[in-house]
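Just one protein chain is left out here, and the rest sit where they should.
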Amino acid sequence: MTGNPWQDDRGNKDRSITKSSGAGGSGDPVRHRTMGSGAPRVTDGPFLIGDNMTGGYGSGADILHGCTLAVDPGQIAVIVGPNGAGKSTAMKAVFGMLNVRSGAVRLEGEDITHLTPQDRVAKGMAFVPQTHNIFTSMTVEENLEMGAFLRRDDIGKTIAQVYDLFPILGDKRRQPAGELSGGQRQQVAVGRALMTKPRVLMLDEPTAGVSPIVMDELFDRIIEVARTGISILMVEQNARQALEIADRGYVLVQGSNAFTGTGEELLSNPDVRASFLGG
Amino acid sequence: MDLLNALVVLANFVLIPATSYGAQLALGALGVTLIYGILRFSNFAHGDTMAFGAMVTILFTWLFQGWGISFGPLPTALLALPFGIAGTALLLLGTDRAVYRFYREQKAAPVILVIVSMGVMFIMNGLVRFIIGPDDQQFADGERFIITAREFKTMTGLDEALSIRTSQGITIVTAVIVVAFLFWFLNRTRTGKSMRAYSDNEDLALLSGINPERVVTITWLIVAALATIAGTLYGLDKSFKPFTYFQLLLPIFASAIVGGLGSPVGAIAGGFLIAYSEVMVTYAFRKVLDYLLPWYEPEGLVQLLSTDYKFAVSFSILVIVLLFKPTGLFKGKSV
Partner (left out) sequence: MSASVRAPLLFAAVAAMFLFTGFTSSWNSALGIFNMGLISAIMALGVNMQWGYAGLFNIGVMGFVALGGLGAVIIGMPPVAEAWAAGGVRILLGLLLALATILGAVFVWKRMKPGRWRGVAITVLLVIGFYAFRAVFDGGVEAVEAVNPAVSGNLGGLGLPVLIGWPVGGLLAAGAAWIVGKTALGLRSDYLAIATLGIAEIIIAVMKNEDWLARGVKNVIGLPRPVPYEVDLQQSTDFLARMQAIGADPVTASSIVVKLLYAALFASVLLLLIWLTQTALKSPWGRMMRAIRDNETAAEAMGKDVTGRHLQVFILGSAICGLAGAMMTTLDGQLTPTGYQPLRFTFLIWVMVIVGGSGNNWGSVLGGFLIWFLWVQVEPMGLMLINLITAGMADGSPLKDHLIESAAHMRLLTMGVVLLLVLRFSPRGLIPER
């Protein structure tokens, strides 16, 4: 039972009167609007930084303890770590999906800690959730159109760019996205996020549940995206492969930074190898 | 000749009435299915919303009739329809602001919204009875028939007659226009697509910058139009009585569920399936058989079930479909 009496449905799951699929499961902050515009600007420092973040979901216990993540334009930053280390949570904190109680998130030096995720989208950040990241009942092309919902200019060129990046999507543009294979769905998800012409692309385990071949291809595409000058921040289970393409790597343990360095540095660090990369 | 006569009888008593009834059910079910898709609950107040819409339309019809305005051979109610839609839209948006929005902000469980809609149902039901009373109301005018029985007989020389009432013709034509417009809206416009996106995946829709309150407002507007049109057409075709609208809930829900809740195509298919089965199962086929099989002398009226059991028909079809296709005929294609 939750504390909110209106959320108590007494275990009813009667399909003839209620629809459970597709409902928003994220915490309140998604819709919660508090503007924090007059924040001071810090001119130097990384392009995007989640600085010394502490916080958790809603009013629950803290999951992050002074965690710092940063990425510069055209870079790929990868967050790795054991299960339950708060990898996804850390990224969601950067995107404003949980309460950051101390610390700050800055984009180009501007404090965006108190912006809603929607406002961050408008600021040029894009987020690809780990699951439920496409509109399954809509066609591939409609998914891309919805990604560009906030844009008022011609989106035809961006769609063409996405099809160049993921040719298979061009072939299946009229097909409902829900009918695609796992790897293709991930491509749709990334494509949808790219439609806002973001400056930062955040990916939550983009290769979860896809085959190794598809994974390699997805990583290739992500490198390609980074080369266009977009910053990439991603969480990965497949630590070794991810660190191989990473400009910057963060190893999180229990919500705080355990190791930080370039991908190569982490791969050659004996402690990291011993504890997270299986020797 | 006998075959033609049989066909005419069948068309007159089964096909045409069932088609117009099916169109009315489909329009009603579309409203239910849209709310289910976007707001994620079954709206028990929908029957009473239809009654309210029809009532406002009737009041305007009377006003126009009083002013001596008419629509030629067509019923004046068609002229009053836009005003009815506007009135219903105001009511629904007001209800949303005053009642439903709070529960959305609380992220209330869908079943709580169902109970809330019960409360709204009581209020709307009371409101309609309070304003127009619980009795039958007549508001149809204009030509009664497109083709009368006599005209048809002299035209074709058949023994049996086919008559098409204006209300039936209007129902079918209006339904086609409305459905075509709705599908164009949902599949071709940016706003329509954002509604489908919101229904499909609320979180992702938010991440894409779709404004949920705008989606909800537009949904209520569309529902107001659908409910008013369905209610007015039903009233023109049968008659207006608040209680019958409440009873329409069962066949409308059955249509929406049989088709697959949340699927507009399903709602239409479901509406016609329920309507045809209801009319066919409760129709006395004796006359048709007399023409087709003259040598067969059936004892009774060859009626499977008495008309009073039409609820049983909607219900049985519902159960059969759910047993074999638990998500309805058209699943997956949610709004």
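Observations on the structure shown:
The letters A and B name the chains in turn, as written, and every chain counts its residues from 1.
Here, contacts are C-beta pairs under 8 Å (C-beta built on N, C-alpha and C of every residue); 3 or more make two chains touch, one makes a residue touch a chain.
For clarity, every value in this text was computed on a predicted model and none was experimentally measured.
Check B:26, B:254 or B:275 against the missing chain and you find that the one touching it is B:254.
Interface note: of B:65, B:187, B:244 or B:327, the residue touching the hidden chain in the full complex is B:327. Only one of the listed residues, B:71, B:185 or B:309, touches the absent chain: B:309.
Within the entire complex, the positions of chain A that touch the omitted partner chain are 1, 5-6, 8-17. Residues of chain B that touch the chain left out of view are 42, 99, 102, 111-112, 114-116, 118-127, 129-131, 133-134, 246-247, 249-250, 253-254, 257, 300, 306, 308-309, 311-312, 314-315, 318-319, 322-323, 326-327.
Going forward, only the chains that are shown with their structure count from here on.
Between the Cα centres of chain A and chain B there is a gap of 44 Å. Here chain B touches chain A in the complex through residues 36-37, 40-42, 103, 105-114, 190, 193-194, 196-197, 199-210, 212, 253, 257, 261-262, 332-334, going by the rule given at the top. For chain A in complex with chain B, the residues that touch the partner chain are 4, 6-10, 12, 14-26, 28, 30-31, 117-118, 121-122, 127, 129, 132-138, 142, 145-147, 149-150, 176, 178, 192, 196.
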